[in-house]
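Here the complex is missing one protein chain, while the rest keep their positions.
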Amino acid sequence: METNYEFFVDQSRCIGCQACVQACGECGTHRGTPMIHLEFVDRSASVQTAPVVCMHCEDPTCAKVCPADAIKQDDNGVVMSAAKPRCVACSNCVMACPFGVPKMKVEFELMMKCDMCYDRTSVGKKPMCATVCPSGALYYGPREYIEKHRTEQPINEFDFGGQKVKTKVNLMTAPEVKSFPFDVADFLPWEAQERDPLSLARAGVPDAADNAIWNEDVIAHPESEGTPV
Amino acid sequence: MASLIYSEEEYIAQYGPTPNDTPVNGWDSREPDKLVKTHCCFCGVQCGIQLKVKDDKVIGFEPWEEFPVNQGKLCPKGVKRYLQNEHPDRLVDPLIRTENGYREANWDEALNQTADAVRRIQSKYGKDAFAFLGGASMTNEKAYLNGKFARVALGTANIDYNGRLCMVSAGAANKMAFGVDRAANPWSDIPNAKVIILTGTNLAECFPILTDYVWRARDNGAKIIVIDPRITPIARTADLFLPVRPGRDSALAHGLLHQLIKNDWIDERFIEDHTNGFEATRELVEKYTPSLTEKITGVPAATIAKAAEFWGLAETSMLLHARGIEHHTKGVENVLSYINLVLATGRIGKPGSGYGTITGQGNGQGGREHGQRCNQLPGGRDINDQGHRNEIAEFWGLPESELPGEGLTACEIINDIEDGKIKGLISISFNPLVSIPDSKRTRKALEKLEFFAAIDFFMSETARYADIVLAGSLQEEDEGTVTTGEGRCVRLRNSVPPAGNARRDWEIICDLADRLGKGDHFDFSNSEQIFDELTKASQGGPIDYGGMSYGKIEANMGVFWPCPTTDHPGTPRLFEGGKFFHSDGRARFHAFDYRPPAEDVDHDYPIFFTSGRVVSQYLSGTQTRRIGGLVDQYPEPLCEIHPLLAARLGVFDGEVIRVVTRRGSMSLPAQIVKSIRPDTIFIPYHWPGKKAANQLTNRALDPISKIPEFKVCACRIEKLEGKTNPKMN
Partner (left out) sequence: MNKNAVTAGLASASLIASSILLGSRGLRHFDPALTTYALGSILAAFAVGYRFHLWYQRPPSRTYFVRAFQILVGRLPATYESSDRLTDAQSNQSLKQEVETKSPSRSSGVTGVATLGRAVSSKVVAQGFIRRRSLYRWIMHLCLSGGSTLAFAITFPLVFGWVHFTTSPDDAELYRAHLFGFQVDQFSVHGLKAAIIFNLLNVSAVIVMVGLIMAAFRRATDAGEKAVQTFAEDILPLILILAVTATGLMLTVSYKFLSGHGHGFMAFVHMLSVLALLIYIPFGKLFHMFQRLVALCVSLYQKQGGTGAQARCRCCNRPFASRMHVDDLKTVLEQLGFNYQFRTQKGSVHYQEICPRCRRKMFAVNQGRLLGR
């Protein structure tokens, strides 16, 4: 069944609840194995989480690096999980995907990845993750809804260094952005720089990180305050 | 006689918790016979969900996108809730305790023995020596029936429920301020608010579905203000975060009101026309300057001023709170102080403007409305009000003199059991050993009971102490209704019959009543009959369900009370036109000065301790600790510590530490995170025994609502020598 529904991802809305992870395994093509990724960026620094579904590249790197022709695209551009008879579990796709999507199930010798809940979307239903997502971080529906209700802008082009990647799935970003400038430089430890790179995860609301209350004083004098004079 | 008969390991081996990972028919071929439109069994949002049923077994779920509240959205608990069915731990027979352990019994035997014990204890010690404890995860029908059973069949005043641990302080405050206890607005008003204060609510983890409502408000240009000692997921991207020191909430509210008055951001007209008591409040908050408020609450003065500005200048606003400000010995005062902000700006009872407490339990709202509470009769009537007593006594066909008076609240019942004043107990869907503060004392109390019967579907940690365990029903094994946190009464549908020889809870209660000689008052043959009696009982009361029926609720996907007549559409938004439920139609300001928590930090216990939930677990975990995926998501409690505090204590991430309070201690791994105040630690409370956060908490009660102070006490942290783990990556 054809619909004009599209997938929109806005990771900044994610609350890390894992409803998507739990629901992903419930899909008929996934059989108890969740394909979606959801991790804390750096739990010690922040509660920020990174939900990642397959972005379904127009020219999928994963399929190109597969030595066994195991990864196919359907007519609508959905990049499928590895074909079971072909996959040789070499992990080329896992290593090459710019978004870090494919998962290697070592015991099955099989790569499995998000296939946009093919058994659902191919009959006009929404993917499990985007149906249950309570925060709107994962949304599957008409583009008009997004244009009408969101202030962020959907784009589907990414610049990974010298590589431009176009995807079927949209990412919500700032209105002026036309092609997503994927930056690595700021997140790598360079020479003479000791910090943990991912501590750039947003700690919290703007005032929280530098707020006076997060200093040593509050531990040093715990009993000094509390009763109005 | 109620001490444990097995070792911990034996209980677990026999009755779990066993994590259930796989649907009953496996992962392949999951085509159902039918999809049953019903609701999730967890939390007060009551998301719509469709259960997949095949051969009378629940084999999975399908989102229910047509239900307007959640539109198919679910949290992880909702997704995996179907796995509580067909569960290996499920109790399928009544059990009677013998010297050699539990034996399976038949129903006649179990019910007769229970009735005998009730008679024996009540004739020896008096009617009130037998108590009844209910739960707020049960349907309206069962909550009504529990209240009637306790008063009519047991004749005891001592009936209360676990909502006493949940939001009774908010309920009491709502009654004091507005004359009625219900969220003022439907959730659909949230996206239309231009500023939202979320205070003491870890909304994204405890009511995940409401996140989308808040983000939609932000999409419409709303400012989001979060007040919490922790940067919770909803706080991370908020516009303003007020990191309040635990136990200082009313002071912060006063500080905000001070700013509103000072800048003339209040609605004098509304205050004049629709409220009483503003002058005393104005005088009280006079002294709460930003600098004093900063000193008390730990929130920077500039942030307080900014928050007041956001709130003060907005056209529409919504104030939402949950357990964070309610679980205090001044819970009622905290809530009233925040309600003052709403009343002062007159932004209530209008589209996009209002107020609400976000109820935590599945039927936290409905469970507290129709007489399951020690001071309340059906329809939200007051048990101490002579007129209300007469109405219900007549409705139930009893002389008013036989209707018991106000009894003890849940924690007080446990206290009285410990003191030997209460000798017998029937509990249903309540696990106080995990959920009540100071669990050492709860255990002592349970061991003292002369007779204890527990109605439950799993062997909860509390049920292990029972003499008789009556195998009751899961939510999906019965028809019924629940009333959600927004006051919407929705339909739960029977999906499958009770497992094995287990019975529906209301059948057990009615049969017990029959054996106690009151069968003619409990002559029900289905849930709908109980609901119809409930609606009639509520008619004319403050909480009026009089015009509701199963058919009407189904047709409208829920009906908001009050709904007094059959042609009444229900009332999604309360207080429209500034009409409140007090007899004079006016709302009340309350001027309670800030006072410190029952136990504050000091030299010996210098760190604030606070407790709460994680997204993958629900309450005492009786259900969610039995669902594999949810257990994996957060397997055991961790102690959140700020790196500054950790550095001072020499504690590293993953190290097992001991947290000590005046009540007890527990050892658990430290989780070092910048998302918590450096003077505060946090432990989630869903686990029993040595992993129970309630070993540490303080059973000090709010004087008005008798809610215990879960959210703040004083602790210290000790290193376990020789038990350090290497730093985990």
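Order of writing sets the labels: A and B. Residues in every chain begin at 1.
We adopt the following convention: a contact is a pair of C-beta atoms (placed from the backbone, for glycine too) under 8 Å apart; a residue touches a chain by one contact, two chains touch by 3 or more.
Predicted model, so just to flag it, every value in this text is computed and none were measured.
For the chain that is not shown, the touched chains among those present are A, B, taking the whole complex.
Of the candidate positions A:Cys66, A:Met111 or A:Leu138, contact with the hidden chain is made by A:Cys66. For the chain missing from the display, the contacting residue among B:Thr237, B:Thr303 or B:Ser439 is B:Thr237, taking the whole complex into account.
Seen from chain A, the chain kept out of the figure touches residues 10-12, 14, 27-31, 37, 39, 41-42, 48-52, 61, 64-69, 80-81, 83-86, 88-92, 94-101, 107-110, 115, 118-120, 122-123, 152, 160-163, 171-174, 177, 180-185, 187-190, 197-198, 200-202. For chain B, the residues in touch with the chain missing from this view are 28-31, 236-237, 729.
Note that only the chains that are shown with their structure count from here on.
Distance between chain A and chain B, defined via averaged C-alpha coordinates, is recorded as 33 Å.
The touching residues of chain A, counted against chain B in their complex, run 12-19, 21-23, 25-26, 28, 31-32, 43-49, 126, 128, 131-136, 149-151, 202-205, 207-208, 211-216, 218-219, 222-223, 225-229. Touching chain A in their complex are the following residues of chain B: 21-22, 27-28, 30, 60-61, 63, 65, 70, 72-76, 78-80, 204-205, 208-212, 215-216, 219, 226, 231-241, 243, 245, 247-248, 251, 287-288, 292, 295-296, 298-300, 303, 593-594, 596, 600-603, 606-608, 615-616, 629-630, 633, 642-645, 648, 653, 671-675, 677-679.
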